[in-house]
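A single protein chain has been removed from this complex, and every other one stays in its place.
Entry: chain A
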Amino acid sequence: MHSWLRRLPIETYVIVFTVALWIVLSLATPNFLTENNISNIMRQTSIAAIIAIGVMCTIVIAGIDLSVGSVAAFCGVAFAQLCGYGLDLLPAAALTLVAGLGVGMINAVAIGRLGIPAFIVTLAGLQVYRGLALLLAGGMTVGGLPPEVKDFARGTTGLPNLFWAMIAVGIAVHYVLRFTRTGRYMYAMGSNAEAARRQGINTFRITAIAYLMSSGLAALAGLLLVSRLSIASPSMANAYELQAIAAAVVGGASLFGGRGSVLGTVCGAVLFTTMANAAVLLGIDPFWEMVLVGLLIALVVYLDNMQKRRQAGV
């Protein structure tokens, strides 16, 4: 029965929802389908989507990364402070990304070598890196950045630069996941870690790659956030990890591992941005907005699970 349903890609529901919402909004308000608003949505989505793509990589291997919001804030503040010490932008950005990768390596060692559950390791990281961000910033907002910093996020090259950054990240990660042996191993490990190990897959290497991607992209997002805000604040990127997990899951990733895609995750992030945009444009009460967003996450994941069961033939 409904054999065509089984063949639908896992991103289907989130795409259908998002497009439906766009159509409703275009009809309901004259302000939605304007160049300015579309470009706003692109900018607003990009940073959240970059973080979510990283988190999705850890979800694929049946892990999780709760530290990304804190890592983004830590790296953003570190970048601003390095600039404050007179370092040029590019070396400062490079050092910041290296720091992000360092965080990923620490996570990978704690999870892959010491055997501490990913949830615990990254929950600890959520505290540690937020604390380090606050220490680095002295609890204060860091300003006085060179004007070129904000030029990137404000700028457009046909489309907003931030959006291009997301596209570049998306294509790179999609390539790794779908067209490399490493990517195949990640899904294999997420489906059954023990079986993967018996087949001779170096699971530590795969773990390391997933967490390096997650922390590295969080660091990149931190840089972009600083560019967007033109300051670095230790309180920025608060609770982004939850938003990222929600985007990945709504986009078809399974918290049990083995499933998840870049396209779905980006669509999830676009859906959340669209919903936030819609709430303002339609004048929905902010408290109801929270309720509706929560219900929608539940609904999309429910439909997605139904389809998974159909695919499994249950």
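Throughout what follows, a residue touches a chain if its C-beta (ideal position, glycine included) is under 8 Å from a C-beta of that chain, and two chains touch if they have at least 3 such contacts; residues count from 1.
Assume contacts and distances are computed from a predicted model.
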| item | value |
| --- | --- |
| Protein that the absent chain corresponds to, by UniProt name, given "NADH:ubiquinone oxidoreductase subunit L", "FeS cluster assembly protein SufD", "Sugar ABC transporter substrate-binding protein" or "succinate dehydrogenase" | "Sugar ABC transporter substrate-binding protein" |
| Among A:T12, A:Q81, A:T141 or A:T182, residue touching the chain not depicted | A:T141 |
| Chain not shown: contacting residue from A:T58, A:S215 or A:S233 | A:S233 |
| Which residue of A:I201, A:L225 or A:C267 touches the chain not shown here | A:L225 |
| Interface with the undisplayed chain - residues on chain A | 29, 31-32, 34, 36-37, 40, 44, 47, 130-131, 134, 138-144, 154, 225, 228-231, 233-239, 273, 276-277, 280-281, 283, 286-287 |
